[in-house]
Every structure is written in C-alpha cells, then in structure tokens.
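As structure tokens, the structure follows; a few thoughts come after it.
Note that one protein chain of the assembly has been removed; the remaining protein chains are unaltered in position.
Entry: chain A
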Amino acid sequence: MARPGPGSAPARSAAAEPPSPMESTEPEPSGSRPEEEEEEEEEEEEEEEEDESILSPPEQPLAAMEDCLAKKMEITVSEAEKRTGRNAMNIQETYTAYLIETRAVESQSEGQCAPVESLWRRYSEFELLRNYLSVTYPHIVVPPLPEKRADFVWHKLSADNMDPDFVERRRIGLENFLLRVASHPVLCQDKIFYAFLMQEGGWKEMVNETGFQLKADSRLKALNATFRVKNPDKRFTELKHYSDELQSVISHLLRVRARVADRLYGVYKVHGNYGRVFSEWSAIEKEMGDGLQSAGHHMDVYAASIDDILEEEEHYADQLKEYLFYAEALRAVCRKHELMQYDLEMAAQDLTSKKQQCEELATGTVRTFSLKGMTSKLFGQETPEQREAKIKVLEEQIQEGEEQLKSKNLEGRDFVKSAWADIERFKEQKNHDLKEALISYAVMQISMCKKGIQVWTNAKECFSKM
C-alpha cells in the first residue's frame, strides 16, 4: 500500500512496524529506498540523491549525508491518543496527542538495540516547531505540516478532526514531516528540533526563549501585500509564479479527484444491489438459481472492493497535498527575497536622497523642490552655523547608511545564494517524489483493474451457468 513518504513509494516500514521491539534494521531515511542504503557513500560532498543533496557553497556548514539526523536516528510517530485537558483559557478541550519514538542507530557490527526514547506532542507543538524553523531559516524551503483540518474530502470521508481515519493519516503526515526535517542538511542540525524529539518538558519555554517571534517579519504574513521591487532576482520572480501555479493546479486536481472518487464509489456500490436482487430472484428459479446466487455473491464482492481502493487513493492524495503545502513554503522564501530586496532598495533610495540633501546644503543650490527650500526662501535662510550642523548630521547618517547598505547587500547576496541552493535541492526532491507518486497512482489503478477482471471473470462464469 503506497504511503506518503518523502520520495519512497513502498510502504514505510517505519510507520507500519509496531513500535517495539525494533529490530536493528537500517533506518529508512526519507527519500531513499531500503536497497539504496547499502550504497552509503563515505565522501563529504555528494552527488545528490533524493533530498540529501549538498549543492551548496563550501563555506556553509551543512551536514553530510551520513551526518543527517535521519541517518543516525530512527524516528517514528507511532501512536495517536485522544486526550482531554484544560487549555490556556481554562476551558476543557479534547485534543489528540502523538507519540514520537526515537532510537539511535547502532552500527550493524555491534548488533545491539539502543533503547527507545519517546515523548508525546500535540499538533500545536508541531506548529510551533515549524514556525520557529521558518523564521530562523528563511532561506530554506521548510517542509510543511499535514493539514490542520480535513480538506478536499469526498462524501464518505469525514471532515471531523477526531475521525480515526483522519487521525491516522495525520499521524503518518507528522512522521513524514519529522523525517523530512531530519534529513535536511541544514535543519537537522537545529538544537530546538533535536529538543523537540528528545525533551518533553520545558521545550516550549526553550523555543520562546530564542525570541524567534521577534525576528518574524509580520510583512511576510501579509500574503497579498505587494512591494514595488525594482530589481528582484528574476529567478525568484519566476519561482513565485511557479509556486502560485503549483498551488492552483494541485488544489484543482485534488478537488476533482475527490469528485471522481465519489462517482466511482457510486458505480461500485450500486452493483451491490444486484447481489441482493439476484439472491431473491434465485429463490423462484430452478435452473437459473445457482448461477444467479453465486453471481450475486460476486457482485457483493465487487461492491465491497471499492472501499480499500479508495482508501489507498487517499494516501496518493496526501502525497499531492504535501506538495500543495510545499508550494506555500516555496512562496515564503521568494517573499523573503522580495522583502530583503525591497528593504535594500529603500535603504539605497534613502541614502541617495540624504546625499542629495547634503550636496544641496553644501553648495547652496536647491535642485529639487523641498519644503525646507521654500520656507527658507520665505522666512530667510539659515545661519551658516545651522547649516554646518545639519551637514555634519547628514554626513554621519550617510556614513551609517553606506555601511548598512553594504551589509544589506551582502546579506541579500548570501540569502540568494543559500536560498537558491536549497531550492535546487527542493526541486530534485519534488521531481523525484511526484514522479514516484504518479507511478504509485498507476500501480493502484492496475491493481484496481486486476481486481475488476477477477470479479467479472467469476461473475461471467456464474452467468454462463444460468
């Protein structure tokens, strides 16, 4: 059964196995299939494979493939539990808690099982972690969380957050999120992330102490605000455009897929009625009775088979949804670039105008209209001392401004470089994962067709005996 895994179509053993005892098998780092783990390379710099790519300038301290947390540690979200408690406003609420289990990976030669550590986290804590990562690493396409509320549901699925199927799919999505972060060359080294996995108590306080909320640029949240940026890096402009298209097309696809699922469900289930009526009819027939009765049974089987088929398809939908949300993360990086560029251009503009002002004061010529100019014309000019003082202030500001501009420029260029590196990594991952998802979709369709052939072959056999 295909599950959403970062790039891996076969069933994730990490999710499917019981939490304990864990065999000392190779862990399944996101993005690589079990067979490929044998090819663990030794070198630091790697040809990228899946999402473990290290296409970055050497000065960035990225984790090499074998240093990624995902390789050193098995991470699973193995259980979900309903809890009740009191929230911040002292109102009783019901929520779901998820059990995160981790185990250090021992090298095979030792053959010992490290102990399993575990702690419980709820969805809001995952959200806090992600917010922290997004703010702290604005140049990284941060993996998205599974949806907060069930969306794109077709009629049989519940839109209820407490529904066990939804909770199960969310559990898988949260595990997927952790594995994505753990296999990211930059994010996996973050201390807060590590503490999220290992330290139950006091984690929230730890996060808040980093003061990341202060760093958060509120302008980033204003998705629709446009900034008149004169010279954005064209690649980011194109990328933002792409992320908008991706979001739009995947939403549309998911919506129609849900409707297709609905209809397919209808086709199969109505055939179930044949079963009942054939059975009743067979009671009055002598020669036809057996054929009818057994054909009816196969119609029941046919009608029932759609449930499993569509459940599998939900996992495919989840894989697409992940990239729907990834588009948002991609967009955020482009926005950040836009904002940095905007600030840069504003700072440059401000510097230019200050320089101009300074020049005007020094030479006494008024090139541009200004209120100061007007008032001085009306009420008399300033004294030379006053003018001197002003020039001095301006010169200081200009110097400051030039330094700031220089550092902003540097910042901007660094951002572009490191962001683009992560974007390249992301692109590879996305292409790989989506291609695998499409393949898994084909595999599902093939399985559905084979089941159909089997049922109708049997039914035909029964009809021939009528």
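Operating definition for what follows: a contact is a pair of C-beta atoms (placed from the backbone, for glycine too) under 8 Å apart; a residue touches a chain by one contact, two chains touch by 3 or more; residues count from 1.
Keep in mind that, in the parts below, contacts and distances are computed from a predicted model.
Asks: So one subunit is absent here. Using its UniProt record, which name fits best from "6-phosphofructo-2-kinase/fructose-2,6-bisphosphatase 2", "Sorting nexin 7", "Small RNA 2'-O-methyltransferase" or "Queuine tRNA-ribosyltransferase accessory subunit 2 isoform X3"?
Replies: The record for the missing subunit names the protein "Sorting nexin 7".
Asks: Given that one chain is not shown, which residue among A:172, A:330, A:394 or A:459 touches it?
Replies: Touching the chain that is not displayed is residue A:459.
Asks: Consider the whole complex, including the chain that is not shown, and state which of A:259, A:392 or A:413 touches that chain.
Replies: Final answer for the missing-chain contact: A:259.
Asks: Contact with the hidden chain only, please: which chain A residues?
Replies: Residue positions of chain A that touch the missing chain: 9-10, 33, 35-36, 39, 242, 245-246, 249-250, 252-253, 256-257, 259-260, 262-264, 266-267, 270-271, 273-274, 277, 280-281, 283-284, 287-288, 291, 295, 427, 431, 434-435, 438-439, 441-443, 445-446, 449-450, 452-453, 456-457, 459-460, 463-464, 466.
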